[in-house]
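The structure is given below, and queries will be raised subsequently.
A single protein chain has been omitted from the complex, and every remaining protein chain is retained in its original position.
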Amino acid sequence: MIDNHLQQGNELGIDPRRIVWRRVLDLNERALRSVIVGLGGKPHGVPRESGFDITAASELMAILCLSTDLMDLKERVGRIIIGYTYDNRVVKVGHLGVAGSVAVLLKDAIKPNLVQTLEGVPAFVHGGPFANIAHGCNSIQATRHGLKLADYFVTEAGFGAELGAEKFFDIKCRMAGLRPDAVVLVASVRALKMHGGVQKSDLSRENVDALNSGLPNLEKHIENLKSFGVPVVVAVNRFPTDSREELDAVMERCEALGASFSLSEVWAKGGQGGIDLAEKVVEACKKSNGFRFLYDAQASPREKIEAIAKGLYGAGDVQYTDAAEKDLASIHDLGLDHLLVCMAKTQASISDDPAKVGRPDGFTLTVREVRISAGAGFMVPITGSIMTMPGLPKKPAALDIDIDAEGRITGLF
Amino acid sequence: MIDNHLQQGNELGIDPRRIVWRRVLDLNERALRSVIVGLGGKPHGVPRESGFDITAASELMAILCLSTDLMDLKERVGRIIIGYTYDNRVVKVGHLGVAGSVAVLLKDAIKPNLVQTLEGVPAFVHGGPFANIAHGCNSIQATRHGLKLADYFVTEAGFGAELGAEKFFDIKCRMAGLRPDAVVLVASVRALKMHGGVQKSDLSRENVDALNSGLPNLEKHIENLKSFGVPVVVAVNRFPTDSREELDAVMERCEALGASFSLSEVWAKGGQGGIDLAEKVVEACKKSNGFRFLYDAQASPREKIEAIAKGLYGAGDVQYTDAAEKDLASIHDLGLDHLLVCMAKTQASISDDPAKVGRPDGFTLTVREVRISAGAGFMVPITGSIMTMPGLPKKPAALDIDIDAEGRITGLF
Amino acid sequence: MIDNHLQQGNELGIDPRRIVWRRVLDLNERALRSVIVGLGGKPHGVPRESGFDITAASELMAILCLSTDLMDLKERVGRIIIGYTYDNRVVKVGHLGVAGSVAVLLKDAIKPNLVQTLEGVPAFVHGGPFANIAHGCNSIQATRHGLKLADYFVTEAGFGAELGAEKFFDIKCRMAGLRPDAVVLVASVRALKMHGGVQKSDLSRENVDALNSGLPNLEKHIENLKSFGVPVVVAVNRFPTDSREELDAVMERCEALGASFSLSEVWAKGGQGGIDLAEKVVEACKKSNGFRFLYDAQASPREKIEAIAKGLYGAGDVQYTDAAEKDLASIHDLGLDHLLVCMAKTQASISDDPAKVGRPDGFTLTVREVRISAGAGFMVPITGSIMTMPGLPKKPAALDIDIDAEGRITGLF
Partner (left out) sequence: MIDNHLQQGNELGIDPRRIVWRRVLDLNERALRSVIVGLGGKPHGVPRESGFDITAASELMAILCLSTDLMDLKERVGRIIIGYTYDNRVVKVGHLGVAGSVAVLLKDAIKPNLVQTLEGVPAFVHGGPFANIAHGCNSIQATRHGLKLADYFVTEAGFGAELGAEKFFDIKCRMAGLRPDAVVLVASVRALKMHGGVQKSDLSRENVDALNSGLPNLEKHIENLKSFGVPVVVAVNRFPTDSREELDAVMERCEALGASFSLSEVWAKGGQGGIDLAEKVVEACKKSNGFRFLYDAQASPREKIEAIAKGLYGAGDVQYTDAAEKDLASIHDLGLDHLLVCMAKTQASISDDPAKVGRPDGFTLTVREVRISAGAGFMVPITGSIMTMPGLPKKPAALDIDIDAEGRITGLF
């Protein structure tokens, strides 16, 4: 619709160089990250630089997951900023007049789909917004349906807790009016040893000292989660290489910090391996609960970013590049200071530097740019390089996959 | 897979400038007809010119429709030519090693889907290869299933009979070993008046003279179809503006030419309106049948093209541009002279000139280029400009479509 | 200036897809034939497809050579068509307001430069418009100066006489008011044998039969030149491989056709080798002279093209592609039917088919497109593929060129 608008006279005066909306495809295709479209002369579009993202990276995916119903989705779609005019006015999907059509296309997609696990447990798999440039958790519709259908409803929030949990609380719960009863913080001995400085290749060897060096990372996450006012259960995913002594060390620290501890053996034993965890969660849900958001939505963008960076990540300071400063000024001019904040940050560290393991402290977080997802309802401060279109590896799976005359497929795994 | 092969070291030595395989999308999107992909530096692919077609224009669609089973499809996919190496060797999907993967992706798509008309008549809707650069009729699988399930099975062959019927007979029937019992030639008084020189805006007015001037077009089609050795039934689609005298004129001419005639009123009366036609078809199927192909597959490409151009279209001569000559030489060098011929020609005239109505004769048909669909099993002589990616109009339907809170969709029609 | 106009608000509404003006550089650079410029975002221009030609192919070169003085040049520059607006109005250099600046840049270039040959003969070397898309002879200013400074002034007209002489007469002489006294038609035994069907590798062998078969080519040129009303002297460039019998055959035919004949040995003997030719030319200049143009400038473009194609080339018919028809319609709408005609045709044959040697007759000449050089004052019917930017060979001279500490350059030849 955007390129057709350009082609058919460009009534809105959209500047082809300032279109921020990208196309999406559900392919891993690096060659489409940056493209030039509209070549070949007047009948074939207007030449411009553009690119493709993977579908999960589209603002439409975030909107689908954050809409409370189809009418809400339609309104949000209308608010998506797709670019700017030659004279610097903002252009929204609403200006193009196609919010209704988009809603029609998504009218079935917005309905949560109920599936079951191998053990017959009902589950919703619905929506997959990227956890870097979006909020990384499933749809409000699915969560609401789940809450109506079951006594306990568990939902996942992707990446580290400083990203996934924070966005779940501050963005999804706020928009949906949800109030979580407890939080399960997933950890592993291996990951904690990594945060204690062990190389990936050495993680299988017992190393209690390194584990102890890495535990401040877990501590920080527990502190962070408690600051939201909800009871915390730490679920340690058991690996065959974990030693008794290592597991005990984690358990002791959790208890010292006032968090429940459960050893999850779901990977090895299925549902049976999670019964203790389930009981701990039921228990936690009975505890007193003072759920609160980390920041006030009406605060300034800088205040909101700082609240997250200092309050949750442990940053000493936040610095903004010139580009980020310009973005914030533009957000202000557009009257969008009220948007929530959806951080784009590495998941390899609580800081914005993937090399900083453990519990980094007092660092300067750098905001490089701030993108606007006005339809989803948040701004996205970018603190590192974000890849929104994956590529295939040296030997893609497609090289091994085959099917024979009887329909037997091989090479999938 | 092609771009990833380039990116990962290009073991085959594919020349990025000579990749003939284009991407497809099921969108009307003129801005994607010609694009440059792989921009942004080394991690983001190899820069090259490419483009998108609509899915129906993909050789994969033609293959899906011409494959007798999944293993045949897999073999055909492996034979698709996707480009050429720096040292001018051909590169096929088989060289990329992904024919098996493609077959897996299409394993369900190749199964015909049975639907029903509003009156409950079973029908297959399966496959839609473009009638310009492909053969324009549905899948062999669907036809075979239909023949097993019903006493009479009717299949459509798109565009004018010199295109649709010829390709159905010479390509699909030959590949599938089918032997049609009768052919229904669809005509209309309005179209015949157009072939008699009447402007589109004047077609609603009675004009028996113009109709008579246009009838040689119908004659030529009847002659053409009879040359394949099958009985012909002419079905005239009745329009409210047709006069009795006009309809009579057509009927008389058909009878004079030895073709059955039936007035089809299906549009106005549904199945009831087609009973006469059905009876005429049943009758025709009982007639003696000497079905034969127009050309021998082993003839040279030029002989095959000439057989169609002179034998069916009425051309006096065929001329080849320099580019077409080069293409034919390349087809010969690749050992592909045996490929069948799938003409790409305007449907507005029996000739290659859209302005020539009626029954043009003795014209020179110009072949501009000859494309190779080695997987589908044909070469495509191009005799005009072929559009394989449509664009949206000035006022796309999307501008009118909407949905309300009750889920009522408006603006679709 | 064009791209800056687009960047600074595009007041004229120039459609970036319809800019026909290309950049020029004096480099052999195939990689610049087709480029996309203006990439990188708003501060860096407007993305569009463009390309570079070699300087000689610029309309400015043709204008420089056809201008009678600097003010004429300035006016012509102002009339150059550089593109079209979104609403299909023509955009000229005059609209951009820079005809004066261009004239300032060319104020010295328009002055003819006088040089001398190795034997001290004065000569002008001034201007080099491509003989395919332009008129291929030197500047009017140089010719006028030469005529004032010497008793006899000879000027070269590039390519075969059906191109070079025709353009010299019909374009340059018409624009400058020149009236040539005689014409020297340069021929060679080798070239005539080629027109008699001999392969290039066999040209050194005596072959009087082949020469006789090729002589109709020379006859046609003599007839053509005589039709302009000027006396003709045939100068045969002597090659060491020419036999006496071959030279005699040419001489006899020339005399039979009423053209003077002179054997030019300038290559071997310098000025001495041209004395006979000079005397023949002096003689010819005394003959009666009825110089006339081939066509009337006020005739329609089709009439003018036909006059050249049938009257001079020997074509039986002229056909126009759809694109050429559109171009002629556009020329008419722009009020430019009065432009002279500057054919772009192969020099390998008098026809438009390089393979047709000798004196082809009755062929159909195909006009593929018609470009406009409104500043130069002609339209250019394109009858083949025209290359306006050369490329470097497999082993460019640059690989061999060097210089040493004493400044001695090697590898130039």
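Read from first to last, the chains carry the letters A, B and C; within each, the first residue is number 1.
The rule is short, and it goes like this: contacts are C-beta pairs under 8 Å (C-beta built on N, C-alpha and C of every residue); 3 or more make two chains touch, one makes a residue touch a chain.
What you are looking at is a predicted structure, and each value in this text was computed from that prediction instead of being measured.
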- Message: List the neighbours, among the chains on screen, of the chain that has been left out.
- Response: B, C
- Per the touch definition above, residue among C:A31, C:A123 or C:V154 touching the missing chain: C:A31
- Message: Out of C:G13, C:G97 or C:P122, which residue would touch the omitted chain in the full complex?
- Response: C:G97
- Message: From the list B:I36, B:M194, B:I222 or B:A235, pick the residue that touches the absent chain.
- Response: B:I36
- What residue numbers in chain B mark contact with the hidden partner chain? 9, 15-18, 36, 39, 41-42, 46-49, 86
- Would you write out the residues of chain C that touch the absent chain, in ascending order? 1, 3-4, 6-8, 25, 29-40, 43-46, 49, 69-71, 74, 97-98, 100-101, 103-104, 107, 391-392, 394, 396-399, 401-405, 407, 409, 411
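We take it that only the chains that are shown with their structure count from here on.
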- Message: Measuring centre to centre with CA averages, how many angstrom lie between chain A and chain C?
- Response: 66
- Item | Geometric centre distance via CA averages, chain C-chain B, whole Å | 47
- Message: Show the residues in chain C shared as contacts by 2 or more other chains, in ascending order.
- Response: 36
